[in-house]
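Note that one protein chain of the assembly has been removed; the remaining protein chains are unaltered in position.
Right, chain A next:
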Amino acid sequence: YRQVYPEYLPRPDWSSRDKLLEKMARRDMNNRRAVMNIPEFYVGSILAVTIGDEFAPMKVNRFVGICIERGGHMLYHWFILRNVVDGSGVEMKYELYNPLIQKIEVLKLEKRLDDNLTYLRDCPAEYSTFPFNLDAVPLPKGMTVPVNPLKVKLNPPPWLERWERMELKGVENNTRKLTKKQQIRAELSKKPWEKHDLMLQYRGSINEVEKDQIMREIYHENLRKEKKKKVKKFES
């Protein structure tokens, strides 16, 4: 549940948190989900998003792409889709609870070795091209989400970010020839103690008890929706 609904967790801001505001936001999120189906997806899944566009001939505009990043909390949760269209790389940022979004379809539900695929910007175009008429490949029910063990090759440097300093599991041969000065600076910038820092992890996350409460709320909300559906079916 925590992986399927990650946006329900509020911002771990220890100085100021308005619990009433969070409850109201969660209520709004549930109302939106009652109207439009927001599917489960992860970074690395291929999505198709149709938005209402006043200037389009059919009043809707559809974009297909691989989800490279997810961020934001509660109602402001966003995700970025990347695709290479007609030879030019395009990235579209969408807010999950934006009422202009008509439909979100998951064409291929899968995960990748990394939580963040922004390094695809520095990769050859084949790794980011997905045809717009891609057919949805539904996963059989009860199956765990597959992890695509693809290891991507980066373009020769210069890069947009210092990929050699980050531990990217989804990148093949994440080494790069550095000058002596760069090597020294890279060594100095490493923080190997951070993964052992429990207080840092605690401060950057929500209390386990609260997480449990929120997920239970979602579970009960889903049960309520299923009951309503059954009643409707029985009535009709």
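The rule we apply is simple: a residue touches a chain if its C-beta (ideal position, glycine included) is under 8 Å from a C-beta of that chain, and two chains touch if they have at least 3 such contacts; residues count from 1.
Throughout what follows, contacts and distances are computed from a predicted model.
S.K.: Tell me the UniProt protein name of the chain this structure doesn't show, selecting from "Gap junction protein", "Transmembrane emp24 domain-containing protein 9", "Large ribosomal subunit protein uL14m" or "Small RNA 2'-O-methyltransferase".
M.R.: "Large ribosomal subunit protein uL14m"
S.K.: Out of A:Asn98, A:Thr129 or A:Asn222, which is the one that touches the chain we can't see?
M.R.: Candidates A:Asn98, A:Thr129 or A:Asn222; residue touching the omitted chain: A:Asn98.
S.K.: Can you say which of A:Gln3, A:Ser88 or A:Ser189 touches the chain missing from this structure?
M.R.: Reading the full complex, the residue touching the unseen chain is A:Ser88.
S.K.: Among A:His73, A:Arg121, A:Arg176 or A:Lys211, exactly one should touch the missing chain; which is it?
M.R.: Within the whole complex, the residue contacting the unshown chain is A:Arg121.
S.K.: Could I get the residues of chain A that touch the absent chain, sorted low to high?
M.R.: 51, 53, 55-56, 61, 63, 78, 85-95, 98, 100, 121, 160
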